[in-house]
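Removed: one protein chain of the complex. Kept in place: all other protein chains.
Chain naming follows the written order as A, B and C, and within any one chain the residues start at number 1.
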Amino acid sequence: MRLDPPIADALDKIALMPNRIGGAPPNVYFVLGRPYEVNAYNLSQGKRLYAWFGCKSCHGDGRGGSGPGFLDGWWSYGPEMVSIFASIRDGRPHGMPAFGDKMTTDQIWQLAGYVQTIGSYEGKTAAPSRNDEKQTRPAENRAPAKLLFDEGPTPVHRDQGPTP
Amino acid sequence: MIHLRRACSSALLAAPLAGCSGNWQSALDVYGTSAISLKHLIILIVAVCSLVWMLVMVALIAALWRSRDARPVSPEPGRERRLTIAVTGAVVATVLIISTFTIMSFVATRALSVAGQDELTIRVRGLQWWWGLEYIGPDPTSRFETANEIHIPVGRNVRLKLEGLDVIHSFWVPSLAGKQDLVPGRSNELTIRAEHAGIYRGQCAEFCGMQHAHMALLVIAEPQADYDTWAATQRQAAARPTDEETATGLQTFLAKPCAACHTIRGTAAAGTTGPDLTHVGGRRTIAAGLFETTRGSLAAWTADPQTIKPGNNMPMVPLTPDELRAMSAYLASLK
Amino acid sequence: MNRPVAAPDTRDIEIERKRLTDALAETWKTPSGIWGALATVDHKIIGRRYIVTAFVFLGLGGVLAALMRIQLAQPEARLLGPDRYNQIFTMHGANMMFLFAVPVMEAVAVYLVPLMVGTRNIAFPRLNAFSYWIYLAGGTLLWTAFALDMGPDVGWFAYVPLSGPQYGAGKRADIWAQMITFTEISALAVAVELVVTIFKQRTPGMTLDRIPVFVWAMLVTSFLVIMAMPAIVLASTSLILDRLVGTHFFNPAEGGDVLLWQHLFWFFGHPEVYIIFLPAAGMVSTMIEPFARRPAFGYLGLVMALIATGILAFGLWVHHMFVAGLPRLGDSFFTASSMAIAIPAGIQVFCWLATLWDGRLVFKTPLLFIIGFIVTFVIGGLTGVMVASVPFDTQVHDTYFVVAHFHYVLIGGAVFPLLAAIHYWFPKLTGRMLNEALGQWSFWLIFVGFNATFFPMHILGLEGMPRRVYTYQPDLPWHGLNLFISLSAVILIAGFLLFFINAFRSARVGEVARDNPWDAPTLEWATTSPPPSYNFPMIPVVGSLHPLWDDRDSLAVANGLRTDRRELVVTTLAAAEPQAREASPRNSIWPLWAAIATTIMLIWSMFSPWAVVWGSVPVAVALMGWFWPKGTPEDES
Partner (left out) sequence: MREKIVLDLGKLPLYGMGTASVTWWGTLAFMLIEGTGFALAIAVYLYLMNLATAWPINAPPPDLLPGTLVTLVLLASLVPNVLVSRWAEQQNLRMVRLGMVIMSMVGIAPLIVRIFEFPALKVSWDSNAYGSVVWTLLGLHTTHIITDLVDTLVLAALMFTRHGGNPRRFGDVQDNVMYWNFVVATWLPIYGCIYWLARL
């Protein structure tokens, strides 16, 4: 719940490739045991942040809108956590704003973990289940990407498939 | 103190018990119309029940005392008959008391709804772990938002529209009225009415997760004129920074993640996830009743909310000491 | 069919005593060694196991309670964080209700009911073995999860939406729900066994009006289990479905309802209280006889009160929801029914008082606990009447007043009689007496400690302290009483420790017990302490409610049962006239396999719905192994 400031600082220092796609998270991320991918609390907090920070207005429930969707196996910048983290923190061309000044490092990681989970083809044990609201698609723990877009355009970007 | 309380409680009597309390969150220290009548009911029922218990104890002690002499044991018809009569009598008395209680309770239930016209309506939203308040007036301009501190005029009926926005919470200000749950998907209402001016503390009474223990609110009952002044202030936008420090504070607030979750009317901060901070400096407490509002407590809270209230939804935002100083000065100035 | 009709020499007619008991012992024995222990279906061994396990869970739950009291002894203490505290109070409640209180009552019944009705084993003994393994698996699951920081943190009644898919992250709520499934399977199994044992295996002559009150209480309790547990099955299943596959039972946005959970939970949850209390009341009615040295006054009234409580128990669940915003008129109906249940409770209390009044009392530890029970249970009952009143309840609901109330009912009303029962039946369980001096010490410590711990909580509740808070602020006037309570809890804990020490010590070196050390009137005292594997060398025949008091020199028995197969008498429902010499199953390892297969299926099903499909295959295989005839004499007809 409370990330010590030095750890938060360290978690902020991701190593991105020059094209800002892919890279490596800081070592501390692995030391902590990839908490933003496997910890159910972080993922469910990520889901709340997804709603609170208005991600829905562009990305909908994950199927996209004015922004790209996450369920179709098409990751514009790759499915790695660092890429998603960088997209949220620094923004991306064509309209993705930077959230680095609106969210803390901890929150960005939580949100990144959740976003990656939406597009996952395998339901994670720790993934959140449905919300108490109108149902638009199967919840993340049931791997909606697999249910909804199994025959989607995956082959085109096989190298950037949904499972990191 | 402890001995005094024990002495009061040991007799299971409500009357001395009431004398022992004297705090601002108690079902026995009452200043609201329905809480007052509830206290009468509580005292009555507790008194009758205490009497019943004592009678049973007298019978028990007498039975134990009696048994010390050695008598023949085989049951004989005459004794069995007398016992039957005694037991039947006790059962009949039980039935009578129970029926009386049921009728009393039924009558008191009807009295729970405060009579008369509602004069003020407030939407109370329960969230993990704070209270969102929206005063609804006759016209849109008179509505305003605040959090965790309800001001009401003394002697007026105030209707609370209770909405649970995430999980179930329960609105309970014992000195004013009994509790009522805020249930997601259902709309409950509660009418309260303070007979005396005062500050009444309340607390969420339905387990709602990690920080259920720190989800308090204050109800401040004040004379109509004071209430009107307060409401007029609340409708206004936030005070503008008056000096350099508070101006820096506002800038920091807007530049940092703070503004993404909090609204300060009159500035660019328009987040809706956290409490409205337009007049946070004028509220008596922060963090849902956790601290008295001072510049120091505001700074402490902003600096490390997760240590103070673990699990709450406010993240720890890295701030330099200067930023923290400026921001707490600014927030404290939002009267 | 496959064998010749039983030759007369295999029956217990006119054979020498030693040969009879040797033959019976050979037929009914539990082989020594681990395999024998795992395969046994002896109700006494399983009952003892059940009791010991339940008391282990009591101890563990007590540790949790102690942790909570340390945390609450002072305001804003930092011993436990909110996350850990929430797990602890949830674990305490769930553990005490599902792993201690209900199982321990059924455990005592598993041990005693067959003895009290004079039969040789419980009905469906393999189901009995299965139910124990399932219970053990459920308890292990819960505590393992807690040790891994995955313990449920949603309260023992796990209200949605907090326990639902959106707010209950991770598997914590699923662990709770599935632990419920384990305990309800085991409770339902035991309930079926008890109902059938009491209906069909009563000894010849034990007509309905000659059934000991404890047995009556277990009959009513078993029906409560049968009628109430399906509600929680349905509730926990729909919760898991909501969480796992996205159903919408509790989602208001899609036509579900949050209060549906509360209705289902309390439709089970209120009878649950009587599932715990009725056996205790039955124990008191039965134990009071030897200590008052007269029959319990008002047998018919006592039995009718039990039945009336059982029926009324289903009409009160809404009194847990008085502040949820249901229509007030409906609430008033439930006020009336909740108040009405005080009447059968009153009848029993008055009958016990009349018995004590007229009796010649023997002040031994069990009687002390019975007296302590009357003192405290009446308080719990009266506060129950208080919270049954809607307006009263709006002030005390979900406060420490309610915490005090239900501890008075559950500890005062059920644990005190249970402790009396352990002291009373200990010789029958172990063959040794509990130490009387230590017993009296532990009674006084527990009685004083309990009242000093829980009585002040009434006041705290009225002073506005809500329950389930992990701390409270220093400016609230609660710290004095809280400190007092925490200190008093030390006395209570000391009392329980003394009881445990006494039990351990006496089980090994206690005074050896005679068959009937209390001069009690019921059948379990007609056999040795502890009873042999076949319970009775010859089946007793009873002609009254107090067979051992009618004739203190001799016991009427029946003969004609075979000694070479496990055989017991089936009698008619009301008149208890012999109908058949039915076989009772032999030891079998299959119940254990079935329990393991079921455990795998249930735990797996927290993670994938397909577990129900694939996981049920091994369960089916195990059940086939269980029921497939093995050609033993028991299969003859």
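Just a few scattered comments:
Here, a residue touches a chain if its C-beta (ideal position, glycine included) is under 8 Å from a C-beta of that chain, and two chains touch if they have at least 3 such contacts.
This structure is a prediction, so every number in the text was calculated from the model and none was measured.
In the full assembly, the chain not pictured is in contact with A, C, by the touch criterion defined above. Shown as candidates are C:Trp156, C:Phe214 or C:Phe267; the residue that touches the absent chain is C:Phe267. When the omitted chain is restored, the residue from C:Tyr111, C:Phe130 or C:Phe249 that touches it is C:Phe249.
Among C:Val56, C:Ile226, C:Val362 or C:Ile603, only C:Ile226 touches the chain that is left out of the view. Within the full complex, the residue among C:Ile88, C:Leu142 or C:Val192 touching the omitted chain is C:Val192. Interface note for the absent chain: among C:Pro204, C:Gly384 or C:Gly495, the touching residue is C:Pro204. Residues 1-2, 6, 8, 11, 13, 123-124, 188, 191-192, 195-196, 199-201, 204, 226-227, 229-231, 233-234, 237-238, 241-242, 245-249, 251, 254-257, 260, 263-264, 267, 515, 526, 537-539, 541, 553-561, 569-570, 573, 578-583, 620, 624, 627-629, 631, 635-637 of subunit C touch the missing chain (whole complex, contact as defined above). Within the entire complex, the positions of subunit A that touch the omitted partner chain are 130, 135, 138.
The definition used in the following text is that only the chains that are shown with their structure count from here on.
A complete topology is adopted by the chain contact network, contact being made between every pair of chains. Between the chain pairs A-C and A-B, more C-beta pairs are in contact across A-C. Seen from the C-alpha centroid of subunit C, the farthest chain centroid is that of A.
Separation between the centroids of subunit B and subunit C, computed from CA atoms only, is 37 Å.
Subunit A and subunit B have Cα centroids separated by 40 Å.
Residues of subunit B in contact with two or more other chains: 184-185, 310-311.
Residues of subunit A in contact with at least two other chains: 1, 132. On the side of subunit C, the complex with subunit A involves touching residues 83, 161, 164-166, 169-171, 242-246, 248, 250-254, 607. Interface of subunit C with subunit B (complex): residues 81-83, 86, 154-155, 159, 161-162, 166-167, 252-253, 257-259, 292-295, 297-298, 301, 323-325, 328, 331-332, 335-336, 339-340, 342-343, 346-347, 349-351, 353-354, 356-361, 371, 374-375, 378-379, 382-383, 385-386, 388-399, 455-456, 458-459, 462-464, 466-473, 476-477, 480-481, 483-484. Of all residues in subunit A, only 1, 40-41, 43-45, 125-126, 128-135, 138-139, 141-142 touch subunit C in the complex they form.
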